[in-house]
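Left out: one protein chain. Kept in place: all the others.
Per-chain numbering from 1; labels A, B and C assigned in written order.
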Amino acid sequence: MDSLTQLTELLKKLPGIGPRQSRRLAFWFVRQDVAFIQSFSKTLLEARSTITVCPKCKRLHPKNSAREQCAICSSEARDATTVMLVEKDVDLENIERTGTYTGRYFVLGGTTSPLDAHPEKKVRIESFLALLANTNEPIREIIIALSATTEGEDTYTYIEEKIKPFIESRGIVITKLGRGLSTGTELEYVDKDTMVHALKRRS
Amino acid sequence: MDSLTQLTELLKKLPGIGPRQSRRLAFWFVRQDVAFIQSFSKTLLEARSTITVCPKCKRLHPKNSAREQCAICSSEARDATTVMLVEKDVDLENIERTGTYTGRYFVLGGTTSPLDAHPEKKVRIESFLALLANTNEPIREIIIALSATTEGEDTYTYIEEKIKPFIESRGIVITKLGRGLSTGTELEYVDKDTMVHALKRRS
Amino acid sequence: MDSLTQLTELLKKLPGIGPRQSRRLAFWFVRQDVAFIQSFSKTLLEARSTITVCPKCKRLHPKNSAREQCAICSSEARDATTVMLVEKDVDLENIERTGTYTGRYFVLGGTTSPLDAHPEKKVRIESFLALLANTNEPIREIIIALSATTEGEDTYTYIEEKIKPFIESRGIVITKLGRGLSTGTELEYVDKDTMVHALKRRS
Partner (left out) sequence: MDSLTQLTELLKKLPGIGPRQSRRLAFWFVRQDVAFIQSFSKTLLEARSTITVCPKCKRLHPKNSAREQCAICSSEARDATTVMLVEKDVDLENIERTGTYTGRYFVLGGTTSPLDAHPEKKVRIESFLALLANTNEPIREIIIALSATTEGEDTYTYIEEKIKPFIESRGIVITKLGRGLSTGTELEYVDKDTMVHALKRRS
């Protein structure tokens, strides 16, 4: 296998890159200056070594010599009574972009389904439970913010069940994101499930 | 213009039928038996003469010698304290299909925008206001159930403003369908507007 | 079943109309004036009674008291040495629109596959063979003009085999439409089959 094919195979492993695009990317890379390739590799390695996982919320953040936790976890301006569980870093960024959520986060890292023999390997539930057991923060609400898909629903059920024993006597509530008509939904085409939610949550 | 072209032009007027499909339909009709064409025309005319507009809610319903109003308007089993305003008959059917709404309806017949010089010609607001003024039913809630689109929002604003003076002293509330994540929405791709709703309406 | 549902069911039979659109069309028809419904029925019936099948080429054409055959079949300006076999009326119209074909046509009425027990019921091959046997026109070329799909290819094979015995001693050739890159085809995404044709037919 020549080095171009090796590169193609490697590029196929990137999320969202199919066989055809990986080949096109391989040719593209090889046509660039050596200086670009070196700079690309340097940027990759630099990002890898200066970006780290926040020990508390598990999201990626730039290393900081002054503090170990990420900017959100260490900010006094963020509401410590609310923690939102999200699947991945881009979901967290999408929520931050709304500018309306002021609490903390926890990144689960994946979703699970009832068929998984080891769901705890798919979602960082154990880290979260440890955090919950040891925190002295005044948590009042845990928002499980997952996609409105089968994967999201299954993961919600799993997470909720795991968390419940830890919150019972502590006055913490578990909430989930509101269901209803999303922007652009036409009433003529809306599915039954969404319609039922939209009716129940009218206001 | 030959009769086939006349038929093609007429078929173009049907909602959702483009020029290419109208031509294909014209050829298709002409290739059918005369008996089919006659039966098709008969069914059309029969539907037109036996289906009528309910004088109260403006929806289409089969004529009934025993009562003038549609089955929903005349049903004692339906909750007379709630009336839902929808754009069109298919929206109403889509909501009925959920099996969870037990109130009454009113079909507006269209949407409007701030640019319309005569919005009252696009939506049957005047009929609804007359209904509201003259009813002796114990209406407590008016649900404006429109699509989560610009047209829907504009129409909501118009309708709400028109209705307000009529309900002020009567303890009637105006509600709208709940906004949030619709089935299938992935958090990574959700728009800001929907995310804000989903956060605010978490539960 | 009420008359609206009957109309909906009937509209579902139209080519390219799904269940949702048939319901929307049914409501739309019933909301029209009686005058429109009557005019629609009249136009349908008129098209059905004034448009007829050309006895020679089987295409639909306006009845004409002066001649039985369609305008193309009876035109002296059309090249009688070439006859093109097409699947349906809209295909014929699409080819006429190019303005470059000057021969005659024959409308097969459908496609067939090797699984059909009675392919002669799907395509009007017998009428065409009868035409071929009895004509005194100087036919030199039969163009089988079908879609570049599996159905088209299968039908081509069937038709060609049926026609061959009739043309052997008469110096008639059978041709098919040229294969190659269609407008918009990008070389990076072209399928192998098309590429092989494009290479072979380069010029």
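Keep this in mind: contacts are C-beta pairs under 8 Å (C-beta built on N, C-alpha and C of every residue); 3 or more make two chains touch, one makes a residue touch a chain.
Keep in mind that this is a model prediction, so the values were computed, not measured.
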Chain A, residues in touch with the chain not shown (by the definition above): 2-4, 6-7, 10, 14-16, 20-21, 23-32, 34, 37-41, 43-51, 60, 62, 88-90, 93
Contact set of chain C toward the excluded chain (per top definition): 86-88, 90-91, 94-95, 97-98, 100-101, 143, 145-149, 152, 175-188, 190-203
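Throughout what follows, only the chains that are shown with their structure count from here on.
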Most heavily contacting chain pair (counted by C-beta pairs in contact): A-B
Shared interface numbering between chain C and chain B [over half = same, under half = different]: same
Middle chain, criterion being Cα centroid separation: B
Rounded Å distance, chain A centre to chain C centre (Cα mean): 55
Where chain B and chain C are represented by their mean Cα positions, the distance between them in whole Å: 40
Of all residues in chain C, the ones touching two or more other chains: 20, 24
